[in-house]
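Missing here is one protein chain; the remaining ones are kept as they sit in the complex.
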Amino acid sequence: MRTLTAHEVTTGTALPPSSVELTPTMVISTALATMDFTPVHHDTALARAQGSKDIFLNILTTMGLVERYVTDWAGPAAVIGGINVRLGVPAYAGDRLSFEGTVVSDADGRFTVEVRGRVSLGDHATGTVTLTLPAGRAG
Amino acid sequence: MTREDRIHEELRELAAKQVALGEVRGVPAADPVNVPMIRHWLAAMGDANPVYLDQGLAPPAMAQVWTMQGLRTGARGRSPVDDMMTALDAGGYTGVVATNCEQTYHRYVRVGERLTAATRFTDLAGPKRTALGVGYFATWNITWYVEDDEPVAEMLFRVLKFRPAERPAERPAEPSPEPSRREPYPLRPATNQDTAFFWEGTKRGELRIQSCADCGELRHPPGPLCPRCRSADRTHTLATGTGTLYSYVVHHHPPVPGREAPFVVGVVELPEGVRIVGNVVDCPIEEVTIGMPLRVTYRSMDDRLVLPMWTPGEA
C-alpha cells in the first residue's frame, strides 16, 4: 500500500466511494471485536422485541469503518488526528453502508476530510476526519 | 410547581452536581494494548492497513475498545454519567440514541501500554422537542491516559435521552440541533455576609473593593474587620477597572470543570493598592507578560454568576 503525500492532495480532492455489506457476521464480529456485548448488536430476536428492525452496527464500529475508509484511501503512513461523527439512522444488518468523502481543508500537511456514510434509510454517519500526510518530494 | 417542573429541577441539580465532580477516573484496562485484539479488530473491520501490526500500534479508533467492560461485571468504577442516566430513566426519559461522537487522538498507542479512561460529565440540555419525543441531551467527555498521566485520546459523546412517542417512530430522524440553554457553571464561589457585596457588584459590572468606613483602608479579598483599625464598619469603593499583571500561570493539565485549557489566570495589581486574581482573556497566551496593563471585563458564566476578567489595556 502506498501513502499519498501532502503534495498529491488538495482541498476539493474527492475520495473514491466505497461500501461495506452489513452481513449479520459483519455486525456481530465487529461488535465483539470492539468489546460491545449489548444484545441489540448480536441478538436479532431481542433487537426486534425492542422495536428495532434488526441488529445494527454499534458506534465503535462506525468510528472504525470511518477510519478505515479514510486510511484505505490515504495509505499506511497517514496519521489520523481525530474523527468527529454525527450519528443518524441505524445501520441494520442486511443493509449496505456506502461512504463518500471530500477533502475540505488543507493546511501544512494537515487535512480535513468530510465523510458521509449512507444506508438505505438515510445518513448513518456524517462528519469529518483530520489527518496528516507525509510531505511530498519537492517539485 | 408541577411534577414536570420538579423533575426538571432535580435533573438540573443532579447535572450541576455531576459536572462539579470533574474528571472521575475508571479502573485501568483489564488488558494492555495487545496484538490479538488488534488483529481481531482489523479482521472484523476488513481493514488491511499493515501499519498497525507492522509497527505494534493500535488503530486510533480502537481507543475506547481498550477500556470497554465487555462481559465482565463490576469491573468498572461508577462514572458520573451513570447517576445521570438512572435519573433520566426515572424521569421517564427511557429512550436513548447517541447523536455525536467526536474523538481526538494525541498519538497512536503502542502494544504494551495500558489505558485508563477518565470521565467528565459536561452538560445536560433540555427538555427539547425532537422527532423521537421530548428529551434531554447529555454530554460527557472521556480522556484516555496511559501510565504517567499522559492523555492519548479524548472523546466527546452526546446522547439524547427521550420519552418514546406513543407510536415508535418509523425511523429515528436526525436529532434537533445543538441545544443552547445555559447550564450552571460548575466553579461557584462560596459567599457569606462578608463577601456577597463583591459578587453582587460583578453582576452590575462593578469591581467593588471593601473599604473601612472609619479609616478608609482598602482591602481585598474582603473580610469582616478592617486590617488597619479593626473596625467592623465597612463600605466599598468602586475600582477604576485598570490594573497591571503581577504574576500569572497558563493552565494546561489536568482538565478543569467548566474550562477549556489552556487558559491564563493572573494576579492583578490595582492602582487602588490591592491585588485580585482573575483570568486574562482576549490576549494570545504568548503575549501575556508580567507588568502588562489590563482592563477589567465581565463574563457571565451562567444565569447567576458574573466573573471579573482582564483584557489587555492601555499603558
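By written order: A and B. Residues from 1 in each chain.
In this text, a residue touches a chain if its C-beta (ideal position, glycine included) is under 8 Å from a C-beta of that chain, and two chains touch if they have at least 3 such contacts.
Everything below uses one rule, namely that contacts and distances are computed from a predicted model.
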Can you match the unshown chain of the complex to its UniProt protein name from these: "Acetyl-CoA acetyltransferase", "Alcohol dehydrogenase", "STAS domain-containing protein" or "Branched-chain amino acid ABC transporter permease"?
"Acetyl-CoA acetyltransferase"
Which displayed chains make contact with the chain that has been left out?
B
Check each of B:R39, B:K203 or B:H253 against the chain that is not shown and name the one that touches it.
B:H253
Sole contact to the chain not displayed, among B:F197, B:F263 or B:Y298
B:F263
Had the left-out chain been drawn, it would touch subunit B at residues 19-23, 147, 149-150, 185-192, 194-195, 220-221, 246-259, 262-263, 265, 267, 274-279, 290, 301, 305, 307, 309
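Definition applied: only the chains that are shown with their structure count from here on.
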Length of the line joining the C-alpha centres of subunit A and subunit B, rounded to whole Å
29
Taking the touch rule as given, give the residues of subunit A at its contact with subunit B in the complex, in rising order.
1, 20, 26, 29-30, 32-37, 51, 59-68, 71-72, 76-77, 79-90, 121-123, 127
Looking at the complex, which residues from subunit B come into contact with subunit A?
37, 40-41, 43-51, 54, 59-62, 64-65, 68-71, 97-105, 108, 168, 171-172, 174
